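Working notes, beginning with the structure itself.
The complex appears here without one of its protein chains, the remainder shown in place.
Our next item is chain A:
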C-alpha cells in the first residue's frame, strides 16, 4: 500500500544519494491472506512453531506468530516482459530502455514467450495449478520510475494458483534433526518491474533510471503458514534454490533479483489472528529472519504493555537491527485496478487441448514444459541420500552452499575413497576452512582433484588421517602443489617398512627402561605412553595399531 511512501529512506539515515529499491512497491492492494485464507491457513497447519513465543515469562499467555511472504523474483530472460529491450543488472543508466518502457505514446506491450514459460515452469515446480487462461490488469500508482502511471500485473486471474513449497528445518536441542514443513502458495503472477530512483536529497530531486522498468517479475505469494524468521528464511532459501535449478530466475538477493516482503502478526493460539504489519527492505536471507523475529517480539512486547498493533508498513534497518514504521498514514491506496486493454487473455495448452495446426511459436504446451523440468533440489537431496548413504541434513548442507554440490560430485568422480569419507571431508574439513575464512566454494584454494588425490592417499593407507589433515592444511596454504608433493616434501607417508618400525620400537624401549618396567608391571597407561613415544619418533607417520602390535610382541616374555 501507499507505494510512494517506500521512497522514504529509513528515518535517521540521510544519504546524499541513496538507491531505494523500488521493486518492493509492487504489492498487491488486497492483503495477502484475506481473513478467510489466513484462518484456513491456521487450521490446516498442524505444525509446531519453532519457537512459539520467545522468552516466555511465567504466567504469560503463549503467543503464536503468523508469517506470510510476498516474493518478487526477476525472471532470467534476455529481454523484458513486454518489450525487446535488454535485461542486465549493470548497464549505463537508461541504455536498456525501449520506447514502450519509457511509455511513449503509441507504444504497445508485446508479451515475451520466455517469461510466460518461466512462470509456467515455476508454477509446475511449486505444485501449482496452471491456469489455462490468465488475464493482465493495470495497477495504478504514481511514481516517477513508473512512467506509465500503472504496472501491468495479473490481479484477477494469475497464471498459477494453489501450490505448495516444502522446506526442511533443523529442530531438536542440537538442531541435528531435520523435519520438513510445507507452506501453501496462493498464486504466482507475471508483472512488470519498475525503474529505479536515485534520490539526491541535497538538490531535492530524484534521478530516474528506467533500465529495470519492464523487466519480467514473478510474484510468488506464500500463505501465512510460517511462524518465525527461521522458517520464513528457510522457505525463501528453498524457493531460491528451486528458481536457480529451473533457471527461471538468478534469484540473487544482493542484486535485487529476489525481493521479499513479510506479513507478520501475533495472537494467542485459539484466538483470532492479530493485526498484521508488513515488513519491507528485506534484502538478504539473514536479515529476513532477523527482521521477522524482531517484528514478532516487538508486537508481543507492544501488546503485553497494553499497546496496539497498527496495520502499517515497516522497514527493516539492517544497521540498527530493528523495524521502523514507514510513515504510511495515508489510508488505503486505491490502485484502480482495471483490465489491461492492450493484451488479450493469455491462453495456455496441454497436449490434449493443443489446437491442430497451431504455430508452435505461438502456443505454449504445459505438458511439454513439465517434461523439460530439470531435477529439483528436493529430488537431488533424495538422490544424494540414496546414492551415497549420507544423512538428510548433509544433503541440505551440500545444496545450500553455492557450488558445494558440484565440488562434492567432482571429488567423488575422481577418488576411490568411500562416499561417506568424501562427505565427511567435504562437509567438515573443507567447508570448515571455507567458513573460517569466509570464502565461497569458487574461491577455494583447494581443487576437487587435489582433495580427491588426498583422499586416495588416505584410502590406500599411504598416509594417516592426522597426516591427511596436515596435507590439507598445506594444500590450503600453498596453491599449486599436489598432495603427493606435500606428502613427500614433509615426509608424511606412513611407514610401511615393518622392520624399520620394529627397530624404532626397540630403540625407544631401550631409551625408556622405566616406562618399559611399568608396562611389565601391568600399567596399561605406560603402554600408551610408549606408543606415543614411538609415534613421535616416526613423526606421526606410523599406524598406531601397528606400533601397538609390535610393542606388545616385543614386550611379551
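Basically, a residue touches a chain if its C-beta (ideal position, glycine included) is under 8 Å from a C-beta of that chain, and two chains touch if they have at least 3 such contacts; residues count from 1.
Methods note: contacts and distances are computed from a predicted model.
Trainee: UniProt protein name for the omitted subunit, picking from "COP9 signalosome complex subunit 6", "Glutamyl-tRNA(Gln) amidotransferase subunit C, mitochondrial", "Putative zinc finger matrin-type protein snu-23" or "Ubiquitin thioesterase"?
Mentor: Checked against "COP9 signalosome complex subunit 6", "Glutamyl-tRNA(Gln) amidotransferase subunit C, mitochondrial", "Putative zinc finger matrin-type protein snu-23" or "Ubiquitin thioesterase": the hidden chain maps to "Glutamyl-tRNA(Gln) amidotransferase subunit C, mitochondrial".
Trainee: Based on the whole complex, identify which of A:201, A:304 or A:406 touches the chain you can't see.
Mentor: Of the candidates A:201, A:304 or A:406, A:201 is in touch with the missing chain.
Trainee: Who touches the missing chain here, A:172, A:341, A:480 or A:513?
Mentor: Looking across A:172, A:341, A:480 or A:513, the contact with the absent chain belongs to A:341.
Trainee: Where does chain A touch the missing chain, residue by residue?
Mentor: Residues of chain A in contact with the hidden chain: 4-5, 7-9, 77-79, 83-86, 92-100, 102, 104, 110-116, 135, 141-145, 156, 197-201, 203-210, 330-331, 333, 339-347, 361-362, 364.
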